[in-house]
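Heads up, one of the protein chains got dropped from this complex, but the rest are sitting where they should.
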Amino acid sequence: MSKQDLVREVETFMLERVIPTEAEHHHQMQEASNRWTYTPVMRELRAEAKAKGLWLFPIPEELGGRGLTLTEYAPLCEIMNWCNHGPEMFNCYTGTISNTTAMAKHAPKQLQDKYLKPLADGDIRSCISITERNVPSSDPTDLQFDIKREGDEYVLNGVKSWATGGAMDECQFYLVLGATDINAARHARHSMVLVPREAKGLSLGRIETVLGYDDAPFGHCDLIFDNVRIPVANLIGNEGEGFLMMQSTLGVGRIQLGMGAIGAAERAMREMCSWVETRMIGGRPLVDRQVVTDAIARSRIEIDACRAFILQTTERMQAEGMKAVRGEIAQLKVLAPEVALKVLDRAMQFHGGAGLSYDTPIAEMWAHMRTVRIGEGADEVHRDTIAKLELRRQAAWREANGQ
Amino acid sequence: MSKQDLVREVETFMLERVIPTEAEHHHQMQEASNRWTYTPVMRELRAEAKAKGLWLFPIPEELGGRGLTLTEYAPLCEIMNWCNHGPEMFNCYTGTISNTTAMAKHAPKQLQDKYLKPLADGDIRSCISITERNVPSSDPTDLQFDIKREGDEYVLNGVKSWATGGAMDECQFYLVLGATDINAARHARHSMVLVPREAKGLSLGRIETVLGYDDAPFGHCDLIFDNVRIPVANLIGNEGEGFLMMQSTLGVGRIQLGMGAIGAAERAMREMCSWVETRMIGGRPLVDRQVVTDAIARSRIEIDACRAFILQTTERMQAEGMKAVRGEIAQLKVLAPEVALKVLDRAMQFHGGAGLSYDTPIAEMWAHMRTVRIGEGADEVHRDTIAKLELRRQAAWREANGQ
Amino acid sequence: MSKQDLVREVETFMLERVIPTEAEHHHQMQEASNRWTYTPVMRELRAEAKAKGLWLFPIPEELGGRGLTLTEYAPLCEIMNWCNHGPEMFNCYTGTISNTTAMAKHAPKQLQDKYLKPLADGDIRSCISITERNVPSSDPTDLQFDIKREGDEYVLNGVKSWATGGAMDECQFYLVLGATDINAARHARHSMVLVPREAKGLSLGRIETVLGYDDAPFGHCDLIFDNVRIPVANLIGNEGEGFLMMQSTLGVGRIQLGMGAIGAAERAMREMCSWVETRMIGGRPLVDRQVVTDAIARSRIEIDACRAFILQTTERMQAEGMKAVRGEIAQLKVLAPEVALKVLDRAMQFHGGAGLSYDTPIAEMWAHMRTVRIGEGADEVHRDTIAKLELRRQAAWREANGQ
Partner (left out) sequence: MSKQDLVREVETFMLERVIPTEAEHHHQMQEASNRWTYTPVMRELRAEAKAKGLWLFPIPEELGGRGLTLTEYAPLCEIMNWCNHGPEMFNCYTGTISNTTAMAKHAPKQLQDKYLKPLADGDIRSCISITERNVPSSDPTDLQFDIKREGDEYVLNGVKSWATGGAMDECQFYLVLGATDINAARHARHSMVLVPREAKGLSLGRIETVLGYDDAPFGHCDLIFDNVRIPVANLIGNEGEGFLMMQSTLGVGRIQLGMGAIGAAERAMREMCSWVETRMIGGRPLVDRQVVTDAIARSRIEIDACRAFILQTTERMQAEGMKAVRGEIAQLKVLAPEVALKVLDRAMQFHGGAGLSYDTPIAEMWAHMRTVRIGEGADEVHRDTIAKLELRRQAAWREANGQ
């Protein structure tokens, strides 16, 4: 299959398999005695996608992926996100991609043998655990979670929260970021360790909701570590490099996130455009109202500008490296969910009750997208970064041009 | 108790009883085997409020209320809505007020004896059932639900949806608006009838969610009427006057809704102001950031202007009647939730995860407020009305002033 | 004439005399050999208004005014501002009102005899001179202009800028705020003195434009003081009290400004509503387009909320004093021009070229209103104040309520 064909394959799979089974998936979830495992339809679709080679797109082929470059991967991220649980069907959930990457690059062979292969195969799942309730995600160098070395072991104590996917039955290990040396320089305090699900002293805490969604089967839960002991061999990378390691996967993650927002917005556009053609009000279809078409046009303008910018940034990131587009990835982190939320909100409004309930995926997509303005650094913090870079660039420009 | 004291009494009850038990209520709801009945804490608080005379404020004293005028009642609506379920504690849920009023004015004595007293006493609950899935709420004269007279009975057939509170165990009757003469003039097609919960042929359908919330214990459900037969004596008011009757309670409802939005916004302000003083980011409290204080100031500006307008409209409605402020109640219907949503969204953003989850009431309030932009006529429809009135007024003004 | 009649009288004068002569005024101004004096039509209208007793509304009758209270005056401010030069027709330009008030309260009798009477009579004009180019208006205690006492004289040195009306031939004196003791506490540094037009060493500097408008015949100019000497008897009030004196007139000024913005917005509404009914596009009048009517509705919503808030604040200011509404006058200072600019911008858009040129007063009103977001403290500074007051109030509330 050529890479161009891949786009069409993923589109087809989304249109023929994922979207038509959304309601069934929702229904199975509602009926489930256990909400924290894949629904039958999810299992089925994942198996199908894998069989077709629609799997782990940006991961090297030797690990079972398709080895796509970032520019090749980006358009797929849009398509997969026509549905909130779309990426999971292709084993392309952001955390899976970044954990697979981190494990492949930095984990000792023995951990790779035990965890990396089944993760890439989709037989197990993993969870990246960073967030602490009292530390804004905007400032990860402030994380306090305690990892203390004692002989050949690390002892973990503390509570991690908002661990997405951490409560799934399939989740067999956690990559936990914690402070191994809280007094070191800000960027050298933290290390990443692998904690097996069955570790003694590890328990699951409360499960969060986002607006009213528990985001099952993935969910967001507390992880309570009470003197959890793991061998030092479970260290991923080197001590003190946890933060840098985490940052190194950021670029891909941001492109996924940005193009994912575009995908959500495009889904909203489709729902909105087809709805307004048939929904009658006062004897005329909604599409006859200019406030409706005006909103559709605004949405198209905003989506296309945002996508053009993300794709431009993706190309530059691939060509020049992540550092060269540091400002741009902050920019898209702010812009993409803003655009998607606007488009989703318009779709919600025109759908009336159907836009709020499970009749359409709009409300749930809105809720998910709302978290993006907060997670991995709030908008306000990214704008601070962007402004700092801008002021520095302007000063350099004035200097260079004698202004 | 003077009416001035009443304001303080309600404030105190909200601050000392309702808000401190929010978490307990939520917890009880989560643990409940039956989500469709009051939680123990709700029962307790309702009993307490009633005992204090904090009950049915705008309803005449002979019905067990406090007989407040609209201008007296409006400030209480703000306070009760510091919490989504606040009004229920005082038996002042909007539907309860309007059903009590409609029953008192238009129901035959026999129905009053059986239903009105227990409703006013808070022993039972009722549900107003208007919405049909295929008819935008913007255009209620289009409602299709079939009420056919056969001899001494009405026969009801059809599905009503989004019946708020309709699935509660306490709900003992439904006021159903349906077409008794679909070929009559638009405003004379519909009649209102009382259907007892136990009516044969009536069943509950699916329960909606609003951004993931099922809004238990009230909820929004489908009501399925399959040849439901009720005596003609269950007619409320006259045949063909259902729509007008419904409209006549609109004014009070809109003030409740508008001041309720103000209440939600003020709650968000409080949560936001106290949170940002203690939440640290980069070693400084959030309140040190000017984007935070700027948002607080914007919120204050927007809230106060909106409240001033609603109170001004309330006074005019009381003095001049509802027709005189027809445009203004459309205006506040659009403005109040817009303001509340903006303030709630800012509070959500600064709270981070706590603004999305059950840690604060912000997310649930946002979801509730989002429905207000859709229910009882979407914003777009009200703006159409407002523009029509404005153009007419301007034309009259030009005429009168020879312009 | 009763005060109720006054409203109608002012409306009539605006509609029959001021608005119909706008084009003539503009034309006379274009043809004028000297742009810095009243046009003939202005002179004529001022004389007419004065003859009718439509003059100096909020100023005591003994000074030739009408002695209106603030709540009586506020509605007139709206009406007079249907046209940028409207207030001047009634000798109610903001600076005239505040200078008349300051002179009446604080000037020695000899100065009153010479300057106050002709000012109130409209025979001369005055200018309040505060702004310095390098000091943001947001922070007037930083003003540096030097007033040094030498024996029985004050010696003034420095440049004042944006002196509105300062270049008019009719301007016979300046009230200048300068530092008499730059080392005193911030609010005690400045004094106000009267400088006659003919003072030696005083010259006029450059004239500013506002978005291309020179705002003739009033204008905004630099005043250059080069060793200007005036007798100490020209001190208004006491030394070191200049800032407080200026602040004391603030309340009335803000109400004028706020209601003036409402007046501008209402004018824009009228222009917009009548224009869209006749302007054809694609064979249908503009008013048939829902984006047009939607914008009209939004404008009505925003204007009415803003006006309700200003009137509520006016009442409270009159009843409780200016300090009680310190936050509110900051709020309206931000809100009113924001609303007016939005409405004017919509009117501009729908008018096309006519909205940009002199065919309508819209563009010039927009430009004037844009200055309001900057002058007397930028929006951002007022929002800082509002947030500070809010946080303080919230803290007090928590304290009082044991939250």
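For clarity, chains are labelled A, B and C in written order, and residue numbers in each chain start from 1.
Keep this in mind: a residue touches a chain if its C-beta (ideal position, glycine included) is under 8 Å from a C-beta of that chain, and two chains touch if they have at least 3 such contacts.
Quantities reported herein were computed from a predicted structural model and do not represent experimental measurements.
Touching the chain that is not shown, out of A:T209, A:Q256, A:Q331 or A:T360: A:Q331 (per the contact rule at the top).
From the set A:A47, A:L244, A:A319 or A:A387, the residue in touch with the chain omitted from the display is A:A387, counting the whole complex. The residue touching the chain not shown here, chosen from C:A104, C:I224, C:L250 or C:A378, is C:A378.
Within the whole complex, the absent chain has one touching residue among C:S137, C:S248 or C:S274, and that is C:S137.
Shown as candidates are A:R133, A:K200 or A:R298; the residue that touches the absent chain is A:R298.
Where subunit C meets the missing chain, the touching residues are 131, 133-134, 136-139, 142, 161-162, 208-214, 279-282, 289, 291-292, 348-349, 352-353, 355-358, 363-364, 366-367, 370-371, 373-374, 378-381, 383.
The chain not displayed touches subunit A at residues 11, 15, 269-270, 273-274, 277, 287, 290, 293-294, 296-298, 300-301, 304-306, 308-309, 311-312, 327-328, 331, 334-335, 380, 382-388, 390-391, 394-395, 397-398, 401, 403.
Residues 289-291, 294 are the ones on subunit B that touch the missing chain.
One rule holds for everything that comes next: only the chains that are shown with their structure count from here on.
Remark: rotation between subunit A and subunit B after Cα superposition is 180° (nearest 5).
Taking each chain's centre as the average of its CA atoms, subunit B and subunit C sit 43 Å apart. The geometric centre of subunit A is 37 Å away from that of subunit B, both derived from CA atoms.
The geometric centre of subunit A is 53 Å away from that of subunit C, both derived from CA atoms.
Touching of two or more other chains is recorded for residues 290, 294 of subunit C.
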